[in-house]
Each structure stands twice: as structure tokens, then as C-alpha cells.
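Missing here is one protein chain; the remaining ones are kept as they sit in the complex.
Let's turn to chain A:
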Amino acid sequence: MTAPPPLAMTGGLVRRDGREVLAGVDLRVAAGDVLAVLGPNGAGKSTLVKALLGLVPLAAGRAEIYGEPPARFRDWKRIGYVPQRLPMGGGVPATVREVVASGRVARRSRWRPAPFADRAADRAAVDRALKAVGLTASARDSAHLLSGGQQQRVLIARALAGEPDVFVLDEPTAGVDAGSQAALASTLHELARDGRTVVLVAHELGPMEPLITRTVELGHGRIVREDAVREPLGRPA
């Protein structure tokens, strides 16, 4: 028996206000894939990745994470989700390091209290994540005062800190400066080389284009085009 794929969807249907945002999508993301989800605004790209993770409920069809429906899936430390933007500003300030460190939460056993956590491992992982996105020097700055691109890097570092096998990134390049795009591309390159699975929602691929192994194009909630571009770079983790 082969291992179940990291992410899969059969006949995925999502309705919002009576409209079908996702109109029956079949998708299988294999281990080691670097999949780009493309398409115009409103095509359902974000909804698709959220539905894959169970963050948006399906009206019909099913989603599976490593063979389990999201509601029954327990091994969330294997998943790293990077949302579209930092919902910050106002609220309470948080340093870059605090935000990144919160990515370790899924690594902790649910009922193991904070005082008994493995601090050394946490610290090392957070240091690595900050270094990977080039934000080591800003670790103590308030995250909400950074530029849009740097905030996006903070969110990516938060996912990196959890050391997951699967990365799901929702529009990581939207409104991001060239420097941050390059930092993102080099981070993705390392992930791909390590055989991690990456699902990436994007408008345009830019410097990430050479890393993509598969593309899926959405239009009006359906997959209108699927391409296998190149062989995966690393051995699947």
C-alpha cells in the first residue's frame, strides 16, 4: 500500500452566499510536489487551499490530509500554513521573534504546559527560521511596523519554525518588494531540495518559477488547466 498523499480533494464544492466558489475540484498533491495554484482574482484559489486544510467547510466532496479528513487529522505539526497577510496593526504589538516562535505551538503536545516545553529546540528552530528569511537583525522589532514584504517573511518564518513537511502559502508574493521575493524564492528552493511539499497560491510566479513542479489553473471555481512542469528537485520527505 502506498502512503496517502499529503493533500487531496475529490469533488470539492464550496458555496458562499449561494454562489459556488469552488465547483467540484479534484486535486491530489503528492509528496515533494511544488504546486502553484494560479488564476485570476476571485477564481477560488484561496478557497481551494483553505478547503484543503479544512479551514473552509465543504458543501460536498471531501478533503484529506495524509488520508484523514481535516476534522479527524491530528498530526498538524506536519502542516505549515502561511495566510495571505498579517492581520495586524492596532491590537497589541508583538515582536518578530514572538510571532515566529508561535509557529512552534503545533510541535507541542496539547496538554504539555509551557514551562515544560523543550526551550532549546524551540529557540534553535526559531533562529533558523529567522535566518532563512533574513530577519535575524529585526527579531526584536515590532512585527506590525515592518514593510509588507517583511511582514510576509515573518509569516513564512512562523511556518518554517514549526518544521512541517507540507507548506501551504496563500499569495506570499502579493504586494511584496523584489528583495523579499528573492528571499522567498531561495527559502522555497531549500524546501524543495529537502523534498518538502509546497502548495503556493500566486498571481505571478516571478523568481519562483524555476522551482515549480506542477501548476493548476483555476477559473470560476474549477480547474481549467493542469501542467506537470518538471521533476521534483529533492526526494520526498
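In this section, a contact is a pair of C-beta atoms (placed from the backbone, for glycine too) under 8 Å apart; a residue touches a chain by one contact, two chains touch by 3 or more; residues count from 1.
Keep in mind that, in the parts below, contacts and distances are computed from a predicted model.
K.L.:
Out of "FAD-dependent oxidoreductase", "ABC-2 type transport system ATP-binding protein", "tRNA N6-adenosine threonylcarbamoyltransferase" or "Metal ABC transporter permease", what name does the UniProt record list for the absent chain?
P.N.:
"Metal ABC transporter permease"
K.L.:
Just to verify: which one of A:R19, A:R62, A:R119 or A:R225 makes contact with the chain not shown?
P.N.:
A:R119
K.L.:
Which residues does chain A use to touch the chain missing from this display?
P.N.:
Touch with the absent chain occurs at residues 50, 53-55, 73-77, 79, 81, 83, 87-88, 90-95, 97-99, 101-103, 105-106, 108, 110, 113-115, 117, 119, 122, 136-137, 140-142, 158, 162, 168.
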